[in-house]
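Here the complex is missing a single protein chain, while all its other protein chains stay put.
Moving on, here comes subunit A:
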Amino acid sequence: MKYIDEFRDGQLAQKLAADIRREARSDRAYGLMEFCGGHTHAIFRYGVQGLLPDNINMIHGPGCPVCVLPIGRVDSAIELAYRPNVILCTYGDMLRVPGSNRVSLLKAKAGGADVRMIYSSADALKIAQENPDKQVVFFAIGFETTTPPTAVAILQAATMDLANFSVFSNHVLTPAAISAIMGSGEARVDGVVGPAHVSTVIGSRPYELFAEQYHMPVVIAGFEPLDVMQAILMLVRQLNEGRAEVENEFSRAVTRDGNLKAQAMVAEVFELRKTFEWRGLGWVPDSGLQIREKYVAYDAEKRFELPYQSVADHPACECSAIIRGVKKPLDCKVFGTVCTPDNPIGSCMVSSEGACAAYYTYGRYKESR
């Protein structure tokens, strides 16, 4: 497929790998965090780590929306789904994430709750139109890529005056999460592979702050394996030269300003929450979005007076530390034994972009012990 296959060429990957090996200095280590789950997925799927010298260590960051949603929010969604007359719609991966007592939306559905998997926010609108006697709630999650589609759905609902549609917003912000990781200083990060599709929306400008404030090189990269490898090479070069700049490997889709139309729609519908709880990162100020007063009619949290309660992760689960980049899936005692993609204990085992699921799916399981 055009614009995909060319960026997966095996021979070019070997060439890039050779260049990285040649340029990476053997007298130092490179800890590079790929922020996005999309990169985690590409790195495992194409065996990128195996092509790198030992002193380049890829650290998997918190950029998987399913992984970072705390149990309390999953519980709220499950509680909502059980209310009479409610149809709860959400993206596929969200259905399998365990809440308290390992109950997931999928189990709630088996227990009689009306839970529907959707591919697009437009599907949720359609379900609302088709079920005027039900309350249709879109359980919305995700970073800056999924927020604009949610904003469009709310704007369309307002235009259509849809009275039975609302959104349970769990949208979160990438720069806030990067900030939390950098600020804590826990993970040994020397450079960041910046998000691909998030950056198509927000542009490269928001990362300039990190380059300056933390002297942290950032290279925005596409999700194909050659993109990731090129970004690694660019980070190695920056680090070797002592530079800390924002560079853009994904210039075919990312500009400095991003998609202004999408940003305007998001700003119309959403405003910052003072604080939002993340799995792994805890409460992070200015890191989540809530629906503005103007569109309060479409805010499920207000309409259903949803209470919120923080819930601790399963004691055996290391997702929190993995999301912060301080532990790897193999450090978890139940990895691959009690916790598998078919029967996940934690969120990192659910989505194919979660570190545990990536390790499991692409064979690290066998090496584990």
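Quick note on the criterion: contacts are C-beta pairs under 8 Å (C-beta built on N, C-alpha and C of every residue); 3 or more make two chains touch, one makes a residue touch a chain; residues count from 1.
As a convention for this text, contacts and distances are computed from a predicted model.
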Per UniProt record, name of the chain withheld from view ["ResB-like domain-containing protein", "2-oxoacid:ferredoxin oxidoreductase subunit beta", "Hydrogenase expression/formation protein (HUPF/HYPC)" or "Sugar ABC transporter permease"]: "Hydrogenase expression/formation protein (HUPF/HYPC)"
Identified contact with the non-displayed chain, of A:17, A:108 or A:193: A:17
Which of A:145, A:166, A:290 or A:320 contacts the chain that the document leaves out: A:145
Contact residue for the chain not shown (choose from A:109, A:134 or A:197): A:197
Sole contact to the chain not displayed, among A:232, A:265 or A:358: A:265
For subunit A, the residues touching the chain missing from this view: 1-4, 6-7, 9, 12, 14-19, 21-22, 24-26, 36-38, 41, 50-51, 53, 55, 63-66, 91-93, 119-123, 142-143, 145-146, 148-149, 152, 195, 197-198, 200-201, 223, 226-227, 230, 233, 249, 251-253, 259, 261-262, 265, 351-353
